[in-house]
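Only a single protein chain was left out; the remaining protein chains are all shown in position.
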Amino acid sequence: MATFSVTRPRKSRVLTAVMALYLIYTLVPLVWLVINATKTQPALFTTSGLAFGGPFALFDNIGETFTYDDGIFLRWLGNTLLYVVAGAGGATILATAAGYGLAKYRFPGRRAVFAVVLGAVAVPGTALAVPTFLMFSELGLTNTPLAIIIPSLISPFGLYLIWVYASDAIPDELLEAARIDGAGEIRIFLTVTLRQLAPGIVTVALFTVVSTWNNYFLPLIMLSEPKWYPLTVGLNQWSAQASGAGAQPVYHLVLTGSLLTIVPLVIAFLLMQRYWQSGLSAGSVKQ
Amino acid sequence: MTSTAVAPTPAPPRRAATARRARRDWRGWLFVAPFMLVFALTFLAPIGYAFVLSLFREQAFFGGTTFVGVDNYAQVLADPKFWDSFQRVLVFLAVQVPIMLVLALIAALAIDSARLHAAGFFRVVIFLPYAVPAVVAALMWGFLYGDHFGLAADLNHLLGRDVVKPLSDNWMLASIGNVVTWEFAGYNMLIFYSALKVIPKEQFEAAAIDGAGAFRAILSVKLPALRGAIVIATIFSIIGSFQLFNEPNIMRTLAPNVIGTFYTPNMYAYNLSFGAQQYNYSATVAIVMGVITAIIAYVVQLRGSRKGM
Partner (left out) sequence: MSRIHRRVKAAVAVTLAAALAVGCSSGADGPATGSQDSVDAALKAGGTITYWSWTPSAKDQVAAFEKEFPNVKVNYVNAGTNKEQYTKLQNAIKAGSGAPDVAQIEYYALPQFALTDSLANLDQYGFGAFEKDYAPSTWSSVRVNNGLYGLPQDSGPMALFYNKEVFDAHSIAVPKTWDEYVAAAKKLHTADPGKYLTSDTGDPGFATSMIWQAGGKPFVSDARNVKINLADAGTKKWTTTWNQLVEGKLLAPIKEWSDDWFRALGDGTIASLVTGAWMPGNFKSSVPGGAGKWAVAPMPTYDGQPVTAENGGSTQSVLKQSGNPALAAAFVRWLNHGNGVKPFIASGGFPATTADLNSPAFLDQADPYFGGQKINQVLNDASKNVAKGWTYLPYQTYANSVFSDTVGKAYLGGTSLDAGLNAWQQAIVDYGNQQGFTVSAG
C-alpha cells in the first residue's frame, strides 16, 4: 500500500485556507450579534454595528433579559424546553419506530407510506395553518402547549433517515436470531434495534431538537398569550415593540435574547456530536 | 468478501415458513402506526379540510357560504399574482438550491477528507447557522444589509459609490437567497457528511489497491455513495424553496415596498388567510402549490434513484 493512501492523506493548508473563507462567511453575522449584545441600547443607536462601542454591558443585558417584564424570558425558555423535550423527543421516538418498521418489515402499504408522507410535506404549511387552527380550536387545544407539541411530532426527514440507517445497520440475521430465541417484536426493537440505530437516533434527535427549538410559524398562529410563547415568538414580540405609538424598544434585549437562544443549541450539538461520532464508525461494518 | 450495498434495499426473502412471513408483514404496522396516527391528525385531516374549504366561497364579513366547485381553482390558475409569486420561487429554486448544495458538498468532502486542519471545528461552526432561528437570522442579516449603517453601507463607502443595495428591488431575491444558503448549507453539509461516514472502509481500501489517488477516490467511491443523500437533500430543498416564507416574511418589515403580500406563493396564501380573511381562496392557492411541489419532488426522486426506494 502506498504511503499516502486515500485512507490516510496528509493535511492540506490550501484546503484549510479556502475553507476558512467559508468559515468567515458563516461567522460574520454571529460576530455582529455577539458584539452588539454587549452594548447598551443608547450605544446601539449611536455606535458602529461592526465594532465594540460604549460601556461593556453584556452581563447587564443578560440580567435584564432574564428579569424584564417579570422574567417572561425565563418562562419562554421553559416553554421552549417543554416543547423540545416533548416534541423532539416524541418525534424521535415516532420516527425511529416508523423508520424501523419501513426498513425491516415488508408490510402491505409500505411503498405508499413514504410517498404519502412526502406528498403531505409538499403542501405549504399555510394550507394547514387555518384548518389546523380551526380543528384545534374545536378541540379546545389552541393556546395550549399541545397545539405546539402535537404537530412537532412528525419529522419526515427523521423518518427517512432512520429508514436508511435501519436498512444498512441492522442485519436481518440479527433479527432472525433474536426471533429464534423467542423474543417478541417489541422486545427485539428495544434491545437489538435501538442499540444498532444509536448514531442515527442521535442524528434525528439533533435535527428535531433544532427544528422544534426554532419553531416559529405554527406557534405564532396557535398561541395568543405570551405565557405559552416559545423563545422565537417572544423575541419577535420584543422586536415588534419598537414601532408605532407608545413604542417600548428593547433592541438590546432582542439581541441578547437572541444570543441566549442560540447558545443552548450549540452546546447540545457539541455534546451530541461526541456521542454520535463514536457510534458512527462502529456501526457501519458488516459481516 | 460480502458485497455491501450502499443504497437501501429490502432484505432478501428468508427461507422461512410462509405463515411466519405473512405474520411479520403486518407487524410492520405496529411500528409505523403511531407515526401515521399523529400524521393523520396533523397533516391528512387539515389537508382534507383545506381541500373542502377550496370548494366553497365564504364571505367573511357577512357569513354565507356557497359551493363553487372548481371555480377557486380556475381563479388561481388565472391569477397574475399567483404566477408572479410562482415564477419568483422557481427562479429562486433554480439558483439558490444548486449553489447551496454544491457548497454543502464541497464542505462535507473537505471535512471528510481528513486533509483539513481542525476538521471538527469546521464541522461545528459550519453547522451553527442552522441552529439560529429564522427570526434571529433575518435580524442579523437585516442589519448587515442596511445601506445606511450596515455592512453594505461600509462597502459602499469603500467603493465610493452606492453600488451595494441588498434591500433594493433588483437585489432582494439574491439577498434572501443568501440568508437561506447561510442558514441551511451547514444542515445539508451534515447530511452529506453522515452519508460519507457510513461508507465502509473496504471500498477505500479497494480503490487504493486499484491505484486510485485522492480525487479518483472522490469520484468513484464518495460521490456514488452520496447519491441517495444528494437526492433527498435536493428534494427537501426544492420543497423548502417552493414553500419559502419565513425569511421574506420577516424581512418584509425592512422593505415592504419590495416584498409585497404576494412575494412568494406561501406568503400569498398566508396573507389571503390572515390579512384578507379569504380562507377558501387561500386554501386553494396552497393546494395548487402543494400539488405542483409534490409532482416536481416525485419527478426528482424518480430520476435521482436508479433502484428506487
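In this document, chain identifiers A and B correspond to the written order of the chains, with residue numbering beginning at 1 in each.
By our rule, a residue touches a chain if its C-beta (ideal position, glycine included) is under 8 Å from a C-beta of that chain, and two chains touch if they have at least 3 such contacts.
Keep in mind that this is a model prediction, so the values were computed, not measured.
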item: Of A:Thr142, A:Gln196, A:Thr232 or A:Ser258, the one touching the omitted chain in the full complex; value: A:Thr142
item: Contacting the left-out chain in the complete assembly, out of A:Ala177, A:Ala247 or A:Leu271; value: A:Ala247
item: Full-complex contact with the absent chain, from B:Trp29, B:Phe51 or B:Phe274; value: B:Phe274
item: In chain B, positions touching the absent partner; value: 59-62, 64, 143, 146, 148-150, 169, 253-258, 260-262, 271, 274-279
item: Touching residues (missing chain, whole complex) on chain A; value: 42, 44-46, 133-134, 137-138, 142-143, 221, 224-226, 237, 240-249, 251
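Criterion: only the chains that are shown with their structure count from here on.
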item: CA centroid of chain A to CA centroid of chain B, Å; value: 15
item: Contacting residues of chain A [partner chain B, same complex]; value: 1-2, 5-13, 15-16, 18-19, 22-23, 25-30, 32-33, 48-50, 93-95, 97-98, 100-110, 113-115, 117-132, 134-135, 150-151, 153-154, 157, 159-160, 163-164, 167-168, 172, 176, 185-186, 189, 203, 207, 210, 213-214, 216-217, 221, 231-232, 235-236, 239, 254-255, 258, 261-262, 265-266, 269-270, 273, 280-281, 283-287
item: Residues of chain B that touch chain A when the two form their complex; value: 2, 4, 8-11, 14, 24-32, 34-36, 38-39, 41-47, 49-50, 53, 103, 107, 110, 113-118, 120, 122-137, 139-141, 143-144, 149-151, 154, 182, 186-187, 194, 197-201, 204-205, 207-209, 212-214, 217, 228, 232, 235-236, 239, 242-243, 245-246, 265-266, 269-270, 273-274, 279, 282-283, 286-287, 289-290, 293-294, 297-298, 301, 309
